[in-house]
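With one protein chain held back, the other chains of the complex are shown just where they sit.
Let's turn to chain A:
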Amino acid sequence: MSLLSLALSLVFLVLSFLAPNTLAAFLGLGALGAAAFARLEPRVRTLNLTLLTLAFTLFLRNSGNTLGLIGLVGILVALTTLPRIPRWIRVVLGLAILLLSVPIAGFANTFIFELGIQIGIYAAMALGLNVVVGMAGLLDLGYAAFFAVGAYTWAIFGSPQAGKFLQGNFPLPGEYMYLFMFIAVVTTAITGLLIGLPALRLRGDYLAIVTLGLGEVVRILANNLDHPINITNGPQGITPVGRPPIDWFRSLMGTLGVRLDETTDYQLFFYLLVLVMIGLVVLANVNLANSRFGRAWVAIREDEIAAQAMGIPLLPTKLIAFMTGAAFSGVMGVIYAAQRTFVSPSPSPSWPPSPSWPW
């Protein structure tokens, strides 16, 4: 069994040099499945995963086939979930995939950068949602509304749009994006307060449906606030949204020996920025979980009435959870707006123009 799965990985490694095509990718995914699900010795499994990481990286570099990215994400999942892999292997392989494999693949096929950034943004949002749903047990189906509020916060001021209803010199220069990441924390937290104040008096299913409805309200507002005052520019969306200047990043990468061109420089920058944000969000999550509030949230999730009896003020504590989650989402919204340079009420221009799920 061990030999067979190792042989599969080696065959894929060879194929990634000789014939990096779709068929080879499926073979690689099969090898990954074997490495993850077959009964293997921990040592063989670790070796296998290392081999596969190398093979998928080479495969992506030689072909740029996005199926390879699925393999890399699969390895990340395997590294975090499978038992009895030494911790340092998990860390080293995980960092290698995030910091080396994905950028290498990105230079072969820039679409992989886009995917990587999108995956990272979703991951950071999911970590924010973990505060609301995971810790406090409040099922929030309107979470994307906060993402939209964050994205619009920067999009309006980072583009000529703000000049349509305010006096002043717009668009603001790109460096302001960093400032707006903090401003978005405030605006989304206020939105969270506004939505949460009525919604959080409800429980369970009712909370879910009300947040879903209010999320939809935000979408309707974004769609229609182009009159009487043009704030959001309606269904056309806002473009171009400013990006921060990254000369320092280019020269830094230059000294590290990474050659960048006009498209990959911003993509690599935003990819690394998203990774940094994920790191910060994880740090915040872990610290919150062990804080006074984190414990109160868990208590509310487990039993509201018991928590209340223990002296936890229900509404304020839930509101803080709601606002914290919203703030995480809002920051990622700013990054999203800057990276895409385009914000509109629907996720993409090809998206059905009719009502759809708001997250």
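Throughout what follows, a contact is a pair of C-beta atoms (placed from the backbone, for glycine too) under 8 Å apart; a residue touches a chain by one contact, two chains touch by 3 or more; residues count from 1.
By our rule, contacts and distances are computed from a predicted model.
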| item | value |
| --- | --- |
| Protein that the absent chain corresponds to, by UniProt name, given "Nitrite reductase small subunit NirD", "Hydrogenase", "ABC transporter permease" or "Heme exporter protein B" | "ABC transporter permease" |
| Residue among A:L202, A:L260 or A:V298 touching the omitted chain | A:L202 |
| Residue of A:L4, A:I220, A:L252 or A:L315 in touch with the missing chain, whole complex considered | A:I220 |
| Sole contact to the chain not displayed, among A:L3, A:L256 or A:I305 | A:I305 |
| Residues in chain A touching the chain absent from view | 133, 137, 139, 141, 198-199, 201-202, 204-206, 208-210, 212-214, 216-217, 220-221, 223-224, 227-228, 305, 352, 354-357 |
